[in-house]
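As you look at this complex, bear in mind that one protein chain is not there, while each of the others sits in place.
Think of it as A, B and C in the order they're written, each chain with its own count starting at 1.
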Amino acid sequence: MNLNELILQLREFARERDWERYHTPKNLAMAMSVEMAELVEHFQWLTADESQAVKDAPDKLQAISEEMADILLYLVRMADVLGVDLDQATQRKLVLNALKYPPITKV
Amino acid sequence: MNLNELILQLREFARERDWERYHTPKNLAMAMSVEMAELVEHFQWLTADESQAVKDAPDKLQAISEEMADILLYLVRMADVLGVDLDQATQRKLVLNALKYPPITKV
Amino acid sequence: MNLNELILQLREFARERDWERYHTPKNLAMAMSVEMAELVEHFQWLTADESQAVKDAPDKLQAISEEMADILLYLVRMADVLGVDLDQATQRKLVLNALKYPPITKV
Partner (left out) sequence: MNLNELILQLREFARERDWERYHTPKNLAMAMSVEMAELVEHFQWLTADESQAVKDAPDKLQAISEEMADILLYLVRMADVLGVDLDQATQRKLVLNALKYPPITKV
């Protein structure tokens, strides 16, 4: 995934639609949380097993992958607006998580 | 950003902690929505201007970028669990969005 | 608002539709969070002033009040399923909040 290219595409997309004034970090966080709920909605009444079986239901999976893409697009747009290096932040968080949750030592 | 490498790192991370049984799509969607709210929390009482000024507050921005990374990590983990190609889904969504929201024609 | 009556109405509503098996606390929390996002969606692109002006837009307010009702209905249903006394919990929280956030003393 080319984050820099995606940032530029989304920047141009907002500019061409005169959406820049709407894209405050506050608004983007709200909009992203709405997309997140649209993803959650697919799973709300499913059992654990049913939620795993979604993997084998192409239509359902297509719809779910669109919600996932919506979240990613807002995340990348917010990173651009705030000047956050998402790649670096992710690598840093992986290190922090590894320190916070040590692996289980099996005997 | 190397999505494939990230997928493998998160897969190994879950395996080493015996977390695979928790990582149903349903649970991952819930956990991701909780991380999302932690991002929203940073902006809830800010004005639009204050939310943009976060860009120039390094400590605040650091905390926010960690929440953004948490969302991305769950998104990538869910993509792996469901077998979703996040890169392809994103490119597809960009095309759909361009069709849904035509650019403004300025006179 | 008669909470007990509402609890009984929702209990009967779920029973008549054979929804009881879906109404685990986990699922109700997810469903409530989805309704919450539908409320948030109304405000995501509004300025602070525009969000206040909603008060004077009857159609908009009608739609918003329906989302608010949805949240309340799930909250009451969850209280029933978990055996939580929502009225008592609310009174208790008011006291806790008053201790946590002392009022401003004006000179």
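Note that in this section contacts are C-beta pairs under 8 Å (C-beta built on N, C-alpha and C of every residue); 3 or more make two chains touch, one makes a residue touch a chain.
Note that this is a predicted model, so its numbers are computed, not measured.
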| item | value |
| --- | --- |
| Visible chains that the absent chain touches, using the contact criterion stated earlier | A, B, C |
| On chain C, residues whose C-beta touches the chain left out of the figure | 1-3, 6, 9, 13, 16-18, 24-27, 29-30, 32-33, 36-37, 39-40, 42-43, 46-48, 51-52, 54-55, 61, 64-66, 68-73, 75, 78-79, 81-87, 89-90, 92-94, 96-98, 101, 103-104 |
| Those residues of chain A which, in the complete complex, touch the missing chain | 26, 29-30, 33, 47-48 |
| Residues from chain B at the interface with the omitted partner, ascending | 22, 27, 30-31, 33-34, 36-38, 40-41, 43-45 |
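Rule of thumb we're sticking to: only the chains that are shown with their structure count from here on.
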| item | value |
| --- | --- |
| Geometric centre distance via CA averages, chain C-chain A, whole Å | 26 |
| Geometric centre distance via CA averages, chain B-chain A, whole Å | 3 |
| Where chain A touches two or more other chains, by residue | 27, 30, 33, 36-37, 40, 43 |
